[in-house]
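Mind looking over this structure? Questions follow.
One chain of protein is taken out of this complex; the other chains stay put.
Think of it as A, B and C in the order they're written, each chain with its own count starting at 1.
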Amino acid sequence: MDNLLWIFVSALLVNNFVLTYFLGLCPFLGVSNSLETSARLGLATTFVMLVTAVCAWLLNTYILVHAPYLRLISFIVVIASTVQFIEMLIKKLSPALFRAMGIFLPLITTNCAILGLAIFATNRGYGFWEGIVYALGAGIGFTLALVLLAGLREESELSDVPALIKGTAMNLIIAGILSMAFMGFAGLFSST
Amino acid sequence: MKENLSREEFLKGIWRDNPVFAQVLGMCPMLAVTNSAINAVAMGMATFFVLVGSSFLVSTFRHLIPKQVRISCFIIIIATFVTIADYTLLALVPKVHKELGAFIPLIVANCLILGRQEAFASRYPTKLAVMDALGMASGFLLALFSLGAVREILGDGALFGFNLFGANFEPWVIMILPPGGFLTLGVILLFFNWFKTKKDEFLEDVAAAQRSEG
Amino acid sequence: MNAPAATANPSSLRLVLTLAIAGLLSGIAIIGIYETTLPTITANKARELREAVLKVLPGVTQMQALVHRDGELVVVAEPAKDEPVIYGGHDAQGEFVGYAVPAAGPGFQDTIALLYGYRPGDREVVGMEILESRETPGLGDKIYKDADFVAEFSALRVDPEIVAVKKGTKTGPNQVDAITGATISAKAVVRIINEAHTEWSERLPAPGSEPMLEAPDSPVDEGAQ
Partner (left out) sequence: MKKRDPDLLLFHAPLLRQGMTTPSAMRDVVWALLPATAASLWFFGISAVLVLASSIAGAVLAEWLFANKEARGESLRDSSGIVTGLLLGLTLPPGLPLWMAFLGGFVGICLGKVIWGGLGHNLFNPALLGRAFLQATFPIAMTTWVPATGDAGFFAIYPGNLALPFMQVSVDAMTSATPLGLMKFEQVVTPLNELAFGKINGSLGETSGVALLLGGVYLWARRDLDWRIPVSILATVILFSACLGLFDAERFPTPWFSVFSGGLLLGAIYMATDPVTSPVTPRGAWIFGIGVGVLVMLIRVFGGLPEGVMYAILLMNAATPLIDRYTQPRVFGRGIESP
């Protein structure tokens, strides 16, 4: 229905998960205080998003048509077990990658952006490829927002930010500014 | 003594340990729907129901749940309550449900709820756990309401849909857009910080005065 | 602190059993609420759809769902999942009036979903209702809040195609006055209708041979489902 380019750009920039849906803020406010951490967390999240999109499509096509009421529970179970499985897999295959990504994987389970992706893709009735592209856009958009915010935040911590604002209030205001700047992307590729 | 304790558990959630203002918890899926007071309150009520319900169950059955699978059990309980809230809202107030849309199922991912189960409900007797949940949920509802009210008043010139400033008011559209959510919460936190600093200063002054007298 | 009372090493049987019981109870609760609310939810949805169809097709009092199968338009009670469906609207006497076509596409901010009424005899769009949109408050949301703009779609020729023009420069019966400051949103609505029209026009039967009303309403009975 919608073309793939638009789905991608829309999830990446126009309707960025962090900056317009407020999803996945917990990692931004709580976890990522450095650029490198944010980039890694973002990549790990993107990866899990891709896997989740495939799982959600499978669930939607084969199981949830018969039992729509199990949607939420089955999504949560699938996400939690996927993360667990990926964790084991990475640990076995590439200990280096595990060290780099490992500690973030459990955190991703509670990241609302993942569950949000599964639910949004379902509500929009995306098919297999649409779901994959949507997940890719959302994941990269999440990473982009997180990395930009982390860069700004690192820099702001070095300047004389007034004590009252320092901390969460400052981070939220930076996010607000970035969200304002992203408004410029509205309508991108919607008419092609 | 017991009475005081449970009142204490209730009150701390509303102001001192307010989940949003003091602990900055559980707002990620919620900010998106605070663009009007009615949406914010609906979301707050749904969260209220889920938090109080699951705290009650978790605390009642806390001796039966083995430690190793406690998180999974909590999530199953929470998800059940969320599904119930979702279908109830869809049946009773379809208009509000349409506005909140995909954000109701996301209550599951609210770290506040899981956090209360792990930190409180699974350790304390039912009565205290319910008081704690009631307090936290009310504090959360209050926070969502104040956000929603500020955003609707400035962004639409209205509160709960009632026009406040007459037809000629120029609405501040940004307030109902995503950046307005971030900025409003940022500014509210700023005031909360400011208030706390003032209060601490005041207490210190009082303490200093007492010391010098004593 | 009251630590959870579970013993240090419960058997794995106990772990599995706990989870199974929790799952079972949760399943029962969920199915319970689902079964209880389902009739209300279905009724709400049906009423909403019906209201929208009646709005975009003036004069219509009865409707039926139509899908395109094996080269012809057939009446169905329950369309299959993912199957595109349109609605045939009939007046109180059961005479065919027009189609209500749901369509969606990218707008300025996000997907816009709408329903439009189409009378194949006149080749005209006779009504339009936005079902879902997240367009900018104050600007893009005029596509449904601005009565003048919505009224543009009450007698609009679809040939050769609908065109949005700058406000005040409308000359032909196939033209729509766009919204000042929200050109993209207005054009998106037009484009969505054009695309849906192209897609459906070849599937529709010749005017006059539309599917008959299969289950006429018992004497006009508003609201009852």
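Throughout what follows, a residue touches a chain if its C-beta (ideal position, glycine included) is under 8 Å from a C-beta of that chain, and two chains touch if they have at least 3 such contacts.
Predicted model, so just to flag it, every value in this text is computed and none were measured.
Colleague: Going by the touch rule at the top, give the shown chains the omitted chain contacts.
Modeller: A, B, C
Colleague: From the list A:Val51, A:Leu64, A:Ile86 or A:Leu188, which touches the chain that is not on show?
Modeller: A:Leu188
Colleague: Pick from A:Leu4, A:Leu89 or A:Val161: which residue touches the chain that isn't shown?
Modeller: Spelled out, the listed residue whose C-beta touches the missing chain is A:Val161.
Colleague: Against the chain that's been left off, what residues of subunit A make contact? List them.
Modeller: On the side of subunit A, residues 35-36, 39, 42-43, 143-144, 147-148, 151-152, 154-156, 158-162, 165, 170, 173, 177-178, 180-192 touch the unshown chain.
Colleague: State which residues belonging to subunit C touch the missing partner chain.
Modeller: Listed in rising order, the touching residues are 108, 136, 138-139, 166, 178, 180-181, 183-184.
Colleague: Please give every residue of subunit B in contact with the chain that is not shown.
Modeller: Subunit B touches the missing chain through residues 165, 168-170, 172-175, 177, 179.
Methods note: only the chains that are shown with their structure count from here on.
Colleague: Can you work out the whole-Å distance between the CA centroids of subunit A and subunit C?
Modeller: Subunit A and subunit C have C-alpha centres separated by 30 Å.
Colleague: Roughly how far is subunit B from subunit C, centre to centre by C-alpha average, rounded to an integer in Å?
Modeller: 35
Colleague: If you average the CA atoms of subunit A and of subunit B, how many Å lie between those two points?
Modeller: 23
Colleague: For subunit A, write out the residues touching at least two other chains, lowest number first.
Modeller: 69, 73
Colleague: For subunit B, give me the residues that contact two or more of the other chains.
Modeller: 72, 76, 79-80, 83, 87, 177
Colleague: Over in the complex, which subunit A residues touch subunit B? Could you list them?
Modeller: Where subunit A meets subunit B, its residues are 19-26, 29, 69, 71-73, 76, 80, 110-112, 115-116, 119-120, 123, 164-165, 167-173, 175-177, 179-180, 183.
Colleague: Can you list the residues on subunit C that touch subunit A in the complex?
Modeller: The contact residues of subunit C facing subunit A are 26-27, 30-31, 33-34, 81-82, 104-111, 136, 184, 187-188, 191.
Colleague: For the complex, which residues does subunit C have touching subunit B?
Modeller: Counting only subunit C, the residues touching subunit B are 1-6, 10, 14-15, 18-19, 22-23, 25-26, 29-30, 33-34, 37, 40-41, 44-45, 48, 136-138.
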